[in-house]
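Only one protein chain is missing; all other protein chains are in place.
Per-chain numbering from 1; labels A, B and C assigned in written order.
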Amino acid sequence: MKHAQLFADVLAMRDKVHSPRDKSVSLALGLCGAIGLLLAFAGGSPGAGWLALLVATTMTIGVAAVGVVFAAIFHITAARWGRPFQRFAEAGVALMPLGLICLLALVLGGHAWLPWLQVDHLTGGKHAWLVRGFWDVRVLLTLVCTYALSLTFVYYAWRRDFCLGEVRAAFTGRLGAWLGRGITDAEREMARCTRRLDVLAPAVIIVYALAFSFLAFDLIMALEPDWYSTLFGAWYFISHLFVGLAAIVLITTVLWRRLSLERFVSMPRQRDLATLLFAFCLVHMDFFWSQFLTIWYAHLPEFTFYLIDRTLDPALPYHHLTWPALAAFFFIPFGTLLFRRVKSSRLLLSAVAIIAISGVLLARFIEAAPALLTLDSPSVTGLFLPLAATALVALGVIGVAIPLYQRLLTSIPLMPLSDEVFLATQTHEEHP
Amino acid sequence: MSSASRSSDLLGHFAHVDTLVEAITAAQANAYEVCDVYSPVPVEAAQALISPGRSPVRFVTFAGGLCGLVGGMGLAIITSLIWNLVVAGKPITAVVPFMVVGFEATILIGAISTLLGMLIFAQLPYRRFPTPAYRASFSRDRFGLWLRCAPEQVEAVQRLLEEAGAEKVEVLSIAQGGRS
Amino acid sequence: MSTHHPQLGALSYGQVDHDILATLGRPSRAYLAILVFCFGLVCIGAVSYYHLLTKGMGVTGLNNPVGWGSFITNFVFWVGIGHAGTLISAILFLLRVPWRTAIFRAAEAATVFAVCTAGLYPLIHVGRVWVAYYMIPFPTGRELWPNFRSPLVWDLIAISTYLTVSAVFFYVGLIPDIAAARDRAKPGPRQFILKLLSLGWLGSIRQWKHYMGAYVLFAALATPLVISVHSVVSWDFAMSVIPGWHTTIFAPYFVAGAILSGLAMVMTILIPLRRVFKVEHIIRPYHLESMAKLLLVTSLIVGYAYFIEIFIAWYSGNPFEIAIFKYRATGEYAAIFWLMVICNAVVPLLFFKKSIRTNILALFIISIVVNFGMWFERYNIIVSSLAHDFFPTAWGIYEMTPVEWGIMLGAFGLFFLLFLTFVRILPSISIAEVKESMPHPLRGRKR
Partner (left out) sequence: MRVDRRDFLKSLGIVGGALVVGCNTSAPEEKLHAYLSAPKAVVPGVAATYATVCRACPAGCGLWVKTREGKPIKLEGNPDHPLNQGKLCARGQAFVQSLYSPRRVQTPMVRVAGELRPASWNQALERAAEILGETRCAVVSGLEQGGYARLLQDAAAHLGGPHLCFEPLAPRPLAAACRLLFDRDEVPVFSLAQADQVLSLGADFLDTWLSPLQHAREWAEGHQAEQRALFVTYLGPRRHLTANMADDFHPLAADQCGPVLAALLRAVVARQKPTLTAALQEALTQILDKAPAPPRGLSDARLEQITDRLLSARAPLVMWGGPEVYGRDATTVATMVLLLNHLLGAFDKTVFLGRGHAWSKAAAHATVYSALHQAAHEPQQAVLLLGTDPLFSLPGGAALGAALQKAGRCIALAWEHNHSTAVAEVVLPAHHPLESWGDYEVERGLVGLLQPVRVPLYDSRHPGDILLDLTTRLGHPRRLPSSKDYVIEAWQHRCNDLAPNAWEDALSAGLCHVPAPTSTIVPLKPNRLHLLPPLYAASGQGVDLLVAATTLLYDGRGAGAEWLMETPDSLTQCAWEIPAELSQDLALTLNVSDGDVVTLTSPHAEVQGRVLVARGACPNTLALRLGGEHPALPEEVLAPNPMRLIGPVFDPLSGALVWVQGRIGMARSAKSTLASVMGSPHSEGRNLCLSMSASDFAKGRFPRMDMHGEVLPDAAGNYPDKRYAQMPVEEIALEGQRPANNMTPLTEHPEQRWGMVVDLDRCIGCAACVTACYAENNIPVVGRAEVLRGRELSWMRIEQHITADVRQGQVRFLPIMCQQCGQAPCETVCPVFAAYHTPDGLNAQVYNRCVGTRYCSNNCPYKVRRFNWFDYPRPEPGNQQLNPDVTVRPRGVMEKCTFCVHRIREARNRAAFEGRPLRDGEIQPACVQTCPTGALRFGNFKDLDAEATQWSQNPRGYRVLDYLLNTRPGVVYLRKVYADSQEGQG
């Protein structure tokens, strides 16, 4: 009775995912990306190419993985409000192939950009750790394993939906067919999927944390082989959780009107999502601060030189970027998300999300650039090209991402129809 | 005062939220004055009817927090300027470490002002406790609806309350002008 | 904030009210005996401290390289215990976690009393307690001020803020329950006191409105506070230059550790409590299991920190870093180190198994194990790093003396004394919120 209607609405969403302008938009963005790469590699600023690629890669692999992590978090915590966003989060997996390709490119081109290849005095474990072959295999394997696990999780999450006849009937695409294959006893199959999810959810989170810590050490921290920080891994994966969440916010807000999400998500729930973003903004800053304060205070050259290069050495241009980055990934989101008005307005919310994402992007840039770029002048103009290139490449990634997303979103039900918690929210969801 | 002198008060005891809400709606529809509603738990629905909107305490908190931040940073900076000793070559007004002080002060003053805000807006401590309409059961499992009407309307109100589902209706005898 | 509680549907408001207030009845003999025992411990502590005060710091095992020992260990330990309360009540409140309601009151009480206990330690441990007030920022004729660049001053401010805020939060949460207690109390001095404490709470809709409005704000303020406080505590160490102390991960790592120890302590307290007060139907295995899950999460974070610290030390190639971790694992304090690892990072992994998470006895035992583990962690971090720092020629060894043991016992005695007294005087489970977490009593539509 009530459910039938709900199912109908959910299934109907599929056709609204696309809109005529999407193709051109993604094309345009893709073009930006291409130009970016061209600019980066041929723009005459040595290192800029790899820099742009590295930054774009970190963001991509991050967003791709984080979606599932949030799905897992929603699954573990009985958080009812998160359910409607579940699928949009999981859809992050659409970026996985892209992320893998970028990383592969980085690995293949390693000899051209890995700074520690030039360093002769690698101390301590770095002798054994920063070795080309080992590094390549490590980085790739780490990511592949993480993704494999995430995909397994997503598989069971979606398969559970496909246990429902209506869903199977509605989605007959290749993915749909595969997800729905060989289902005889729907009830038992659903139960099985749920059990699997219960086991997989924590695994996904744990593996993500570990894997991305080490990716952080290998991809970013090792760029300065003399520098190390125990918090770096955690800071990195937190900042990608932050970005991932911002991405989810962005996607949902963008698709809101099209998919008329208000049908499933009440205003308070939307605010909850925004509040979560606010919370992550704080946690993110907390990790940044913990790392910064410790280094600033104890003032040991071993650690400070890293901050000096990036935040206050007048002989380098990077200190110009410090405050913009801080503003983008903390002050602006914090200052705005404090207010209910912002949380309630989808437009403002998406704007904040974009700012936050670009803030973290800038942070990654600042972390990586000094090790990769060779600049002749301390003037900020020298940074223009690398920055522009990085931004363009990032846009390019989005350009590529859009169709992938849409492809995925059209081939699964956008609400977890098999999830009792979700259904419960839909039955007595107090209406605004 | 004059109106009060000619008014009489009734107290309806309710066991259920929905009945309570019904009664309130009805009372408001008939423009009876709802003096107060007593409940062992917060009831959003009732609140939406009686005093809609969010509590203004948050503004007090915000102001307090702001003062705390400024005060905390101020204290740290000013005192270190007064007693300007160099330690470990760190700057005299070392903003970085002072942030910690500022932060804690924000929370402290914020919390204290929240407390004050709550006490003020919720009129705590409530000096005239107990009100004539307050019953011990209202802190256990009963809901009390306290209506006021003109003496001639007493029966009507009584009926209204009973129809709404009041377990029991008391007509409160209040000294003239006992309450304002 | 109405997260309807699945398990409490059966109960009625009145029943809840009655059952919880029943915990305030006549104390049993056993209870009194325990109370006396705790008081005995407090006396031992007092005597030991008097000895320390009159003789000097020398009666402790502290020496030149090792300037901090059991006192700071216990300080951090108790502050850590003090974290579960506010975590459970504030963060879980904001996250609308349903299982919070039945347990947060006890947790908050634990917080307040733990922080009080912790607060004593800095005073015990300073060389000249009679001038300890120098650390407080107050105007003097000579315009002497504390050094706001010092982590210890941050600590002072953070801890006092934390004590104030959690006490306020605790009290505000109590008001409606005190009112309930007041309304059931027989006339007499007790009722009078309850009347005063209840601030004349009526439970009128307007009061509820501002009350709830304020409560959310308290939670919103307390949450970052919890995190900041133990970060600041961790910075007492991380701000230094000592190998094994100066590391960036400390803040989050200590926060996680604090929550771990706090949860463990709350469990250790709740499991007997629910039994003694016959409130098993309100504090259900479900609640304990949920806590166990959270405990598991924090233990994973702590384990992660242990691992990353050692990995990075190896990676860094800094001889001092490498040396200190070698020393911790193989030196005089190796036993402590391995106990720490096992108790905090290995044993809690058992909670991955549902049968264990739901076995009350197992929960109780493991929670105690973790309590020990967290004490070892602090001891390991503080003492080993000081014992072997930069100058091998200046290395030394520290061992606790009877005086220190005495003071430590005293602290435990004090904590439990306060807690036990509390549970007899005021409802240790929130009546109002348990009711709140139940579906509103509805008659259902007629006609």
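Note that contacts are C-beta pairs under 8 Å (C-beta built on N, C-alpha and C of every residue); 3 or more make two chains touch, one makes a residue touch a chain.
The structure presented is a predicted model; accordingly, all values stated were derived computationally and were not measured.
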{"item": "Which of A:123, A:152 or A:410 contacts the chain that the document leaves out", "value": "A:123"}
{"item": "Contact residue for the chain not shown (choose from C:27, C:58 or C:402)", "value": "C:58"}
{"item": "Residue among B:58, B:90 or B:135 touching the omitted chain", "value": "B:90"}
{"item": "Positions on subunit A where the hidden chain makes contact", "value": "121, 123, 226, 296-302, 304-305, 307-308, 312-313"}
{"item": "Residue numbers in subunit C that touch the chain omitted from display", "value": "55-58, 61-68, 122, 125-128, 130-132, 134-135, 144-147, 149-153, 156, 236, 239-242, 319-320, 323, 386, 388-397"}
{"item": "Absent-chain interface as seen on subunit B, which is shown", "value": "83, 85-91"}
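Operating definition for what follows: only the chains that are shown with their structure count from here on.
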{"item": "Chain located farthest away, centre of subunit C as origin (C-alpha)", "value": "A"}
{"item": "Two chains joined by the most C-beta pairs in contact, as defined above", "value": "B-C"}
{"item": "Chain centre separation in whole Å, for subunit B relative to subunit A (CA means)", "value": "43"}
{"item": "Intercentroid distance (Cα basis), subunit C paired with subunit B, Å", "value": "31"}
{"item": "Computed distance of Cα centres, subunit C from subunit A, in Å", "value": "35"}
{"item": "Per-residue overlap in subunit B, given as positions that touch at least 2 other chains", "value": "88, 97, 100"}
{"item": "Numbers and ranges of subunit A residues touching at least 2 other chains", "value": "293, 297"}
{"item": "Subunit A contact footprint on subunit B (complex, rising order)", "value": "88, 96-97, 99-100"}
{"item": "Contact footprint of subunit C on subunit B as seen in their complex", "value": "15-19, 36-44, 46-47, 50-51, 54-58, 61, 65, 75-76, 79-80, 82-83, 85, 87-88, 90, 94, 97-98, 100-101, 103-105, 107-108, 110-112, 114-115, 117-119, 121-131, 134, 136-141, 165"}
{"item": "Residues of subunit A touching subunit B in the complex", "value": "289, 292-293, 296-297, 299"}
